[in-house]
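One protein chain is absent from this view; the other protein chains keep their places.
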Amino acid sequence: MDSNPYQPHLATLEDVITETSDTKTFRAAFRDTDLRETFTYEPGQFQEVSVFGQGEATFCLTSTPTRKGYIEFSVKKVGQVTESLHGMSPGDVVGIRGPFGNWFPYSEWKGKKLLFIGGGIGMAPLRSLLNFCLDNRSDYGPVDIIYGARSPQDFCYENEFEAWGGAPDTRLHLTVDRGDDSWKGNVGFVPAYLNDLNPSPEGLIAITCGPPIMIKFVLQNLDKLGFAPEQVYSTLEMKMKCGIGKCGRCNIGDKFVCIDGPVFSYAQLKELPPEF
Amino acid sequence: MSVQAVLANQLAEVRREARRVLESGEVKTVLGYRAGPTAVRAMPALITRPEDTDLLVWSPACANNLGLYVRQAALEGKVAVVAKGCDARSIVMLIQEQQIPRESVYIIGVACPGVVDPDRLADAGIREEKLTGASWDGAEIVLESPEGEARPGRESIAKMACLTCDVHTPPLYDILIGEAPAIEPVDGLSPIPEGTEDRRAFWAKQFDRCVRCYACRQVCPSCYCTVCFADRASPRIVSKRIRGQENWMYHTVRAMHMAGRCVECGECERVCPVGIPLLQMMRELGAEVDELFAFKPGMDPEAEPVFGVFKNEDEGPEP
Partner (left out) sequence: MLAKSDLSRWLAALAAEFRVVGAVSDGGAPPAWRKLEPGDTPVLDNLRWVMPPKEQVLPGYEPLFTYCARKGEEEITSAVPAEEPTLMFGLRPCDARSFAVLDATYLDGRFSDPYYAARRAQMTTVAYVCESKRWSCFCSSVGDPVEWVKACDLAITDAGEDAWIVTAFTGKGEKLLEAGGCMSAATEAACASRDAIWEDLARANEHFDAQAVARAVDWEEPVWAEIAGRCTGCGICSYLCPTCTCFDIQDEECPGGAIERYRVRDSCQFCDFTKMGHGHNPRPGKKERTRQRLSHKFKYLPERSGMSGCVGCGRCIHLCPVNTDTRKIIAEVMGVHGQ
């Protein structure tokens, strides 16, 4: 663990991919070459990225720890720090603190079927787990991915769709809120598409992340489809500063999203007070 | 009649009037005071049910400026306010600045000789938990305890703002309860020294103590901006460092925002946990504005705010 968890490691941006009109994915490598190889994390964890002079912002690690030498995070432009990041190019220096938080309990899911349900940039934390599982393909059963976006132009990670859909016993189900002339796939909100696909809960773990309204209806529909709350996982977002349970900002009831989360099962979410 | 009985009658009138305007549906909310943890501390009360008007109190414990709650409460409907002179000045200020229409408030004016500042009581060696009541005898504040009555002297136990107050009778009211005695404002209370270097050293010491709790701003009825300049992140106007030199910026900018708008209720100084004499700072600016522009905020609801209006006839500075 870091000797000073408040002090970032310097990292250089290696690649900046424009995903949509307001989202970019950044690939960064630590300046310290040893750290580049030894840095490890778990799918579901997050990091604090510094734009020195502007501040820090919380991003989940969207890369998978099975692919070493770099880390990735996806950024939607919403405020000061994210706008600064969007203005940065390969070669620019950022700070990275982490990894922080808990992670998806994938070791409990060996042999199970996996259902990923993502919306918009909510796909970012799911991507880490998804690629991790695909890199350890034989550990898991059949994999289905439901990914929805506002429009065909709003998908992230399009350059990976082929790899995902083409992986053994893995199916990618894309949907958009509204299509256009070129769109040949499903049109409909993610919760409705989930109902159409009608998955059986038997031996299956569902992991969902996306806009709050999407999560709300996905959880409702999974419930109606017979999923037990222990079979369903999500990851939460709260305003954060320290990321290590000291500054008192990110708690929901007696749980700190930065140390008891951000990953929570639906069973755990039901215990939390309605303050998120 | 004893002074306590006189005060009890006034309180009965306050409660009667508050109940009347609620029962008739004339107002939605009554803003007043209710009993606090000691005999010299009251709490602001927001009452919507007529039976709750029995909770209202009126005494030298009623230090808060209820003008703080008027803007928000008026969104729900007409508001009745138990208003001392300073509370009424804040209400007039809000009307002057077009924050609330005159018709949105029903002012139950209360004549007020001055309220107690519990910290000054402590400095005078009086233990507030031993007191059973507080009332007025003319301009004097009377403290009651099992040992009897005490009159320690207004100058040593009243809220500082009350010693320089000239609105013991509220400047605006719909009904007036009680009669204010003639009270001369006290001079020479400001600890601010003369001379630029002495003043700089004085304020540096004060602002070194400031912890940026923003209580001064939060209790001020004139500070109603939705986003305060001190809280803006983008652009950042004031550093967020809690340190003397940055605290200067917060206080001096706020003071400039208050010039010509501060009604000198003294809440800022009463609530400041580290004892910065903020009222005196505001009074100095207020005196300059009055001298330059013959304007005192919060007195005449028809008047226009001095820095909110520009006229071609406005005279420039002397060449």
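Assorted remarks:
Note that the chains are named A and B in the order they appear, and that numbering of residues resets to 1 at the start of each chain.
Simple rule for what comes next: contacts are C-beta pairs under 8 Å (C-beta built on N, C-alpha and C of every residue); 3 or more make two chains touch, one makes a residue touch a chain.
These numbers were taken from a predicted model, which means no experiment stands behind them.
The residue from A:10, A:35 or A:192 that touches the chain not shown here is A:10. Here the missing chain is touched by one residue of B:17, B:87, B:117 or B:267, and it is B:267.
Subunit B meets the missing chain through residues 36-38, 41-46, 64, 68-69, 122, 127-129, 205, 209, 211-215, 217-219, 231, 236, 239-243, 267, 270-271, 273-275. In the full complex, subunit A makes contact with the omitted chain through residues 1-8, 10, 50, 52-57, 78-82, 93, 95, 212, 237-239, 241-242, 244-254, 259, 273, 275-276.
Here is the rule we go by: only the chains that are shown with their structure count from here on.
A straight line joining the Cα centres of subunit A and subunit B is 52 Å long.
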